[in-house]
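Let me begin by handing over the structure; questions about it come next.
Omission of a single protein chain aside, the complex is shown with its protein chains in their original locations.
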Amino acid sequence: MNIRTSLIFLFSLLLFTALYAGSQGTADEPPVSEDSQACIDCHNMVTPGIVRDWQTSRHSKNTLSTALGKDELSRRVSITKPPENIADSVAIGCAECHMLNPDNHTDNFEHFGYAINVVVSPTDCKTCHPAEVDEYHDTKKAFAYSNLKSNPVFNLLVETSTSTYDYSEGTFSSHITGHSQNETCLACHGTDVKVAGMKTIESDLGEIEVPNLTNWPNMGVGRLNPDGSKGACTSCHPRHSFDIAIARSPYTCGQCHLEPDVPAFNVYKESKHGNIFTVKHKEWDMKAVPWKVGIDFTAPTCATCHTSLVTDGDGTVIAERSHDFGSRVWVRIFGLIYSHPQTKSGNTSIIKNDDGLPLPTTFTNGKASAFLIDEKEQTARKEKMTNVCGSCHGSTWIDGHFEKFDKTIASTDSMTLAATKVMLDVWRDKIENNENPFDEPLELKWVNQWLFYANSIRSASAMIGPDYATFKNGWWQIVKNLKDIEDYYQLKKGNKTE
Amino acid sequence: MNIRTSLIFLFSLLLFTALYAGSQGTADEPPVSEDSQACIDCHNMVTPGIVRDWQTSRHSKNTLSTALGKDELSRRVSITKPPENIADSVAIGCAECHMLNPDNHTDNFEHFGYAINVVVSPTDCKTCHPAEVDEYHDTKKAFAYSNLKSNPVFNLLVETSTSTYDYSEGTFSSHITGHSQNETCLACHGTDVKVAGMKTIESDLGEIEVPNLTNWPNMGVGRLNPDGSKGACTSCHPRHSFDIAIARSPYTCGQCHLEPDVPAFNVYKESKHGNIFTVKHKEWDMKAVPWKVGIDFTAPTCATCHTSLVTDGDGTVIAERSHDFGSRVWVRIFGLIYSHPQTKSGNTSIIKNDDGLPLPTTFTNGKASAFLIDEKEQTARKEKMTNVCGSCHGSTWIDGHFEKFDKTIASTDSMTLAATKVMLDVWRDKIENNENPFDEPLELKWVNQWLFYANSIRSASAMIGPDYATFKNGWWQIVKNLKDIEDYYQLKKGNKTE
Partner (left out) sequence: MNIRTSLIFLFSLLLFTALYAGSQGTADEPPVSEDSQACIDCHNMVTPGIVRDWQTSRHSKNTLSTALGKDELSRRVSITKPPENIADSVAIGCAECHMLNPDNHTDNFEHFGYAINVVVSPTDCKTCHPAEVDEYHDTKKAFAYSNLKSNPVFNLLVETSTSTYDYSEGTFSSHITGHSQNETCLACHGTDVKVAGMKTIESDLGEIEVPNLTNWPNMGVGRLNPDGSKGACTSCHPRHSFDIAIARSPYTCGQCHLEPDVPAFNVYKESKHGNIFTVKHKEWDMKAVPWKVGIDFTAPTCATCHTSLVTDGDGTVIAERSHDFGSRVWVRIFGLIYSHPQTKSGNTSIIKNDDGLPLPTTFTNGKASAFLIDEKEQTARKEKMTNVCGSCHGSTWIDGHFEKFDKTIASTDSMTLAATKVMLDVWRDKIENNENPFDEPLELKWVNQWLFYANSIRSASAMIGPDYATFKNGWWQIVKNLKDIEDYYQLKKGNKTE
């Protein structure tokens, strides 16, 4: 046997030993704490699926000691020493998460002798993952609830388009409905989860008392939690496997970033990147940390470009991990109502533009520049993204791509402006009433112009999904809609003047 | 023996063991009956793909004896002893299915000395799977053909919207076309397959005579078969692997339950359940019977909640298997034109509502309660579903979810009612003519209100796919469409009065 053969033989024997040990009864799996074992004993019968899912997770197979024992690039916790409130020699089980920080939790309740929080929050996750929670803390996602509901313009749009309507004697009356907001905008943006006292429910062990949560269930990215924190890590790291392969898969982002308003997932699927992912990811390592380009994967997912720690095969860092999903993005192509440089703060309801409104652009595309990142920051972010592109593409390719993208941003904004100019005539002629600009037929077509068509074209440009720039809410629709608005305006005007 | 010799010896031994085991494996495959072997001898050349597909199936690898030898929960046949017309020691091959019950089959024909049925029907499958066929027998799926074609209201909708139209001198003339019905509504609902004599076709072995089938091919769930039975098991268990993994995959249901009218598949894909399925099902056991939650899978597919036998890891039954797809469903959210409690019978053409029409609700949402399941049955079915949810979710979650769902059912019905009230004005003013309520522009928008938008919102609510409640045929469209109907009605009225 040469050296190489000997090594392989040794490796095989080691593997045998490992498997043998495994078969002996999970000797290497970390012990479960007494508290968690108590949870499992009941919940293995009551909610067996969630217990078993946790048993497949890294949380069940690691202790803080083993997690901290990894080299820095491979580490999945961002603490440097064990926190005080979790033992470092047990698996991260039910109790380790659901019993944290009880004093913060208005949803903490006595449950068969244990003080349990219903809703594990980012503040709880921060115990072991502080860097990730801090990255997220001031992002638009973290503020996704208040950015809608505390902004009177957006809130009017939300309420108008999710109200029920009655019709009688030629007139509509409307009723604002909370449940429809929870199932639409707030399903992704997050709801305001509060504890409204306790309630009694039937269980297999008789009647029990549990907190009565409002606006629950919800997994929105900007959820307001009963402990006062914002966000839901489970949006992308769902319960209870917390498998990083899920967070890195485009289907996860695709739960909210979907056509017609934010067709990022659809565009990705149609792109060459998505094409290669779909065919080849079965052969990839979707769980490796760090994520090595060309080794672990050969085409990017959403996470690769926007979030993940990416290195080359030798461990040289190409992109740092960040849960600030805007950190590699300089322009906001999701136009409201025009595209614009990213906002400085994730809290966009503090913006005041020259119309006096909390919007990043005025009605005719004047930028609220004081609230937007400057050119230097834009350049820095673009360089981060370009660095990721450069893993596979040369400069000529990348430059050509972003040159098209820049032009498309300008073109689509001009198509929104044209539609807005028609609307100014519509409102001037009192064909429709702009007191609420979101509740009449031409107004709703105008919203489609920027919310659906301009957004779709820009997303398609950013990630090269041609159909979403063409016939699928693309140029075909943005031109047709503009013509339709003007034509229908003429008809309404003709009808009115009789 | 030195190390090297030992290894070579060991390796040889292993190789022998592997080969020996392999040869034993082949010996274990059951014999093919003489009749089936005759089919295979020719069809291995004529239609090799379908023969090979069968060879991958459990039908080719089991006899009735081995199938009946399994413990009850794992058994895939629902007989307790072998039927008389299939030998219990041969594989379930071509002849075992295609030569069953020849006297029932008007499509039975002489084929190279064998009496063959072209269309294997549920009655044939019932030979070994009687429970499954009985469960299916009175379902809406089984009646899917006649529920459309024997109901004058629905038949008018079908015929009006699949006719060809000619235009001349300002007037349309229409022509009802059977082939377009076969490719649209009846592709999913099933066609009426009859034998219209025999016809001669060319084959590799010269001219042969075969039955001339009408409305064929078709795999619709309510297909009328030449043996007088209803349904097509192959809709979900396609030929000839009959792989249960296909039936359990959402893609199968998604062939018919698709947006815009029944977006169940789309909503599922967008949901967290679908998200987890898409990423993780590669690691699941999609073929295990029974299907063990948390062990074989960690998030539900359509089948999990609506059909499959589900147990926990210890074999405790969480949900019984049923091919009555309504058995765990209490409300029919596919509104025609409003949602309503499930019908008592799968045959909905027998209903008579207070308008005198065979519809479960009246035009203004009066329920035809005599034909609908009562509250007790609704509660019983909801409990079955809740039990499935409870595999992973606690009561607070489940209760909150269904509370939203109930409110959304009411809200969407009110949005249909509002549109209907506008239409009453439209028809009163003779702007459009309700003799056929499915053939003029405002009428067609009104159909969209319930068939697309209300259905989409309710599906999205049921399975948590927010986009289908919001911008993708959701609240945005249901509100916009209502305003558009009224606005366009005013224009047409203005135009008419000149």
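A and B are the chain letters, set down in written order, and residue numbers restart from 1 in every chain.
What we mean here is this: a contact is a pair of C-beta atoms (placed from the backbone, for glycine too) under 8 Å apart; a residue touches a chain by one contact, two chains touch by 3 or more.
Only a predicted model underlies this, so the values are computations on that prediction, with no experimental measurement involved.
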Full-complex contact with the absent chain, from B:89, B:164, B:316 or B:433: B:164
Selected from B:156, B:357 or B:444 as touching the chain missing from the view: B:444
Selected residue (touches chain absent from view) among A:77, A:100, A:293 or A:319: A:293
Contacting the left-out chain in the complete assembly, out of B:62, B:139, B:225 or B:241: B:241
Residue ranges of chain A at the interface with the undisplayed chain: 4-5, 8-9, 11-13, 15-16, 19-20, 23, 269-272, 274-276, 278-280, 282, 293-295, 298, 312-313, 390-397, 399-401, 403-404, 407-408, 411, 414-415, 418-419, 421-422, 425, 457, 460-461, 464, 466-467, 469-472, 474-476, 479-480, 482-484, 486-488, 490-491, 494-495, 498
Absent-chain interface as seen on chain B, which is shown: 10-11, 14, 17-18, 45-53, 55-56, 118, 160-168, 170, 172, 177, 179-180, 182-185, 187-188, 201-203, 210-213, 216-217, 219, 238, 241, 243, 245-246, 249, 251-252, 254-256, 258-261, 282, 439-441, 444, 451-452, 491-492, 495, 498
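Here, only the chains that are shown with their structure count from here on.
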Distance between the centres, which are taken as Cα means, of chain B and chain A, whole angstrom: 33
